Structure formats: structure tokens, C-alpha cells
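Worksheet for the structure shown next.
Missing here is one protein chain; the remaining ones are kept as they sit in the complex.
Then we have subunit A:
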Amino acid sequence: MDLNLKATELRLGLPGSDEPADQLQSSSSHVKNNKRSCSEIDGSCQKQESGAPAQKAQVVGWPPVRSYRKNVMEQQKKPESDGSGFVKVSMDGAPYLRKIDLKLYKNYFDLLKALENMFKCTIGVYSEREGYNGSEYAPTYEDKDGDWMLVGDVPWDMFITSCKRLRIMKGSEAKGLGCL
């Protein structure tokens, strides 16, 4: 009985890749794969030389997942907006960021008071017309669409679901935000 010891040798590469060269030329499925392997979307496919590890080769129909499952990764939410309520807070001039859980606060008043405490600053009072004009600092946030907004413009409930991160800007720079 053929023990096929060669098969148990340690090696890299696809099975069959140590077959005689002429067989590879005329009938190797691996050679043929090269023609098809680039039909997958991105250009990162690599030619498979015999014996080379086939780590990144993209082959038609492999792995065997149905088409609609292929894009699941793109749906993945970015870590900051994982919905846990925790958002990063930065303050201009401060050496490091903090993180707070928005779900702990009931309204803007509580949030602003907490921020003032945390960063030992004065944020002042929000007004629809003037924003935080007159304060040393103005709280701003990045929303789901990636836009930077002034804290206080939208209802609290809407704010906590759309806020991705907070930035406490120096009052002088914040003049651009808020109502004109």
C-alpha cells in the first residue's frame, strides 16, 4: 500500500503543486485559476506560482458565501457610534481626551455642568440667537453626518442619538457656529 509519505511532508502551497511541471502546464487547475482569479472586485489578487502560499488569491466562488453576504463588513458601524452612549470629549488646549456617557444625563443643563466640572472651565448659557457668545468656551459636537454642530440646537433626545463626539472649543473660534 502506498503510504504516500510525501503527502505528510511539511510544505506550503496548494496540494498538487509539487506535481511534474508538464502536468502543471497542460492540465493544472491552479494555472487555470490565474485567469479567473482577477474577476473578483479589487485588484489585490496575486498570481499563484506553484509552491507559493496562496494567502491572498481571490478565486471565483471562494469562500463559498452567497453574494448578498459579501458586503456585511461594509455595514459595520464605526466604534465611536456603537450606541453605548460613551463619546469622546476633547477640549482645545487640554493634553488628553476624556470620555463621558451621554446616557447619564437628562438634559443639556446637566451635561454642560458636568463638562464644566470635568474641564474646570466656564461654558455659560446657550441662546438660540447668540450660541454661547460671551463664554470662554463653546461646546460643539460631531453628528452622524460628520458635521460639526453647536450643542443645544436640537432637542436633547435627538442630540444623544446623533452625537458622535464632543469638542469644547475656545469661545473666540466658536463664533463661526451657532445662529447668525
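Here is the rule we use: contacts are C-beta pairs under 8 Å (C-beta built on N, C-alpha and C of every residue); 3 or more make two chains touch, one makes a residue touch a chain; residues count from 1.
Basically, contacts and distances are computed from a predicted model.
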| item | value |
| --- | --- |
| Which of "Large ribosomal subunit protein eL14", "Proteasome subunit beta", "Transport inhibitor response 1-like protein" or "Cleavage and polyadenylation specificity factor subunit 2" matches, in UniProt, the chain that is not displayed | "Transport inhibitor response 1-like protein" |
| Residues in subunit A touching the chain absent from view | 2, 4, 7-8, 10, 12-16, 19, 26-30, 32-33, 35, 40, 42, 44, 54-70, 72-73, 75-77, 82-85, 157-158, 161-162 |
